[in-house]
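Everything on this sheet refers to the single structure shown next.
Only one protein chain is missing; all other protein chains are in place.
Right after this comes chain A.
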Amino acid sequence: MKLSLSNPGLDDRILSHQQLDKLEEDEAGDRPKWDNKAQYMLSCVGFCVGLGNVWRFPYLCQSHGGGAFMIPFLILLVLEGIPLLHLEFAIGQRLRAGSMGVWSAIHPYLAGIGIASMCISLTVSLYYNTIIAWIMWYFFNSFQDPLPWSQCPMDASLTGFVSECERSSPVDYFWYRKTLNTTPAIEEDGGLQWWILLCHICAWSVLYICTIRGIETTGKAVYVTSTLPYVVLTIFLIRGLTLKGSLSGIKFLFTPDLTELAKPTTWLDAGAQVFYSFSLAFGGLISFSSYNSVHNNCEQDAVIISIINGLTAVYAATVIYTIIGFRATERFDNCLSGNILALLNAFDMAEGSITDNNYNQVVQHLNETHPEVIQGIDLKTCDLTTFLSEGVEGTGLAFIVFTEAITKMPLSPLWSVLFFIMLFCLGLSSMFGNIEGVLVPVQDLKVFPKTLPKEAITGVICALCCLVGLIFVLGSGNYWLSLFDTYGASIALLVVAFCEMISVVYIYGIDRFNNDIKFMIGHRPNFFWQASWRVISPLIMFFILVFYLVTKVSEKLLYKAWDPESEKFPTLEEKLYPDWIYVIIFILAGIPSLAIPFLAIWKCLQKKRRNKTNLEKQTLSAFVRCWTNSFHQNSFIAPKS
């Protein structure tokens, strides 16, 4: 059942195997190369392992039945992640071009896939670097003791703490007021926040210096940015395990709840997490592998990187939950001692008469004897599981929960510095891949004149992105960022990945692809790869895409706002997006997805028009030749042959 669409002219657009070998021997060609295999592997690992491994996976794991979540995650990693990764590596290495070049080479009508990848990479680059700017802000603020988010500041009259801080918490206040200075709604922009603007410019400058000469500089930078996070995670693991309550955190994370496996949302979330965590369909991985030598073993690379990515996610989740367990235990202890103190004060009992062990019995006894006093005290319910399951993800985890936990550890500035360096490295190494996914198509599209050096092109792109990214530096920047994150990179990526698979398997041809892989690594891909490329992975992608569309379209467009005036403060208030946001969402999600069919149709029409004009030109030139021949025959001038 080898379905393959006819693709004439493919051989003219791509290098043949002999030509590739010759290119390899002569070391000709102006394509940049990796200095060694380690740089390539570290760049790919850095691109795949990003902030999502640290702050999305632990939350998913904990909210979908702990250890049981590993099962759908690992299954989908093997069936969806590894095949797609191998496909991107192999096609990049074979066709030796970035995403634009690869898809245009396979078929001119598929140029839309390259354009879509470029648009998605551009969208993600814009907001991802703002997160790095926030990380840098926290990093800069970590060089003081006590940390600025450990205490509330005093209000203007110096009689008490700032009311917004009192009602919420010092970490919330520092994040929402001192960092973001967030407005209550997305319509109010609040102006540029100068301190974040400085960090924003700093983040783009650091990115520029690391990507200034393409992989020549990023190849050196990844030695640090890809390895440092593992070192810091290990340090945190050791520190975390010595804290009280860490083991209860780990236990909570991994306790399996097998009933979650029956829910489809668990599988959907696992599939989406595997897909996004691999940074597929951005075009960056295709670029990276195109700088390899032709006979590099891309199959082995794909498997190794997938395993590293999966293991890193589990490792990071463990480390995060040791610290969360510590924080939850700390909160629980404080809650309990607060209650005990209240009871001691109310009944004038000696200290030590109520302990953690006999607390419940004592409360019960006192409730029977003096119920009205107990009512008057207003005891809080202290439940460790509730504190542990205050599962937070994303920026909330890093900037609120974790920073609070750090303030409770001795030597807090040190842990804060280490933590934010780790986040910075994780984010920066992902940005290298994103920028690669923007730069290479821009160069392929020949937007800039060839005389312009690479440094200048990179500089222009970084400067433009920095300017457009100013939208995230506004007071409402946080809301814009979550809008871009939710709609910019989700649906379009799924569409592009699905089209990539279909293009390689059915338009490029699975037979040709198998032969290419045999030429590159020495043996044909085995049955597992065939089955997954042809049937399993496209089906999984299709299901995830359909489910995603259905859930996104049916849900109301809400966002969570920090509004000190709201009744439920400090809980975030859910507000409706204004109507003009729909236009923005359409631009973010629709344009990349629609670029694929739109460009295919446009190229088709262009070809038809060219054929028509060619036909006209041919008839015209034949006529002219005929006429000049007859003219010359009559005038004795030797015809030019």
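The rule is simple: a contact is a pair of C-beta atoms (placed from the backbone, for glycine too) under 8 Å apart; a residue touches a chain by one contact, two chains touch by 3 or more; residues count from 1.
One rule holds for everything that comes next: contacts and distances are computed from a predicted model.
*Asks:* As a check of understanding, state which of "Collectrin, amino acid transport regulator", "Radical S-adenosyl methionine domain-containing protein", "Histidine-containing phosphotransfer protein 5" or "Checkpoint protein" is the UniProt name of the chain not shown.
*Replies:* UniProt lists the chain left out of the view as "Collectrin, amino acid transport regulator".
*Asks:* Out of A:19, A:144 or A:364, which touches the unshown chain?
*Replies:* Of all options in A:19, A:144 or A:364, contact with the hidden chain holds for A:144.
*Asks:* Given that one chain is not shown, which residue among A:208, A:291 or A:498 touches it?
*Replies:* Hidden-chain contact among the options goes to A:208.
*Asks:* Using the definition of touch stated at the top, determine which of A:344, A:414 or A:471 touches the missing chain.
*Replies:* Considering the complete complex, A:344 is the one touching the chain left out.
*Asks:* Out of A:352, A:410 or A:449, point to the residue that touches the absent chain in the complete complex.
*Replies:* A:352
*Asks:* If the missing chain were put back, which residues of chain A would it touch?
*Replies:* 136-137, 139-141, 143-144, 146, 148, 151, 153-154, 158, 160-161, 195, 198-199, 201-202, 205-206, 208-209, 212-213, 217, 341, 344-345, 348-352, 453, 455
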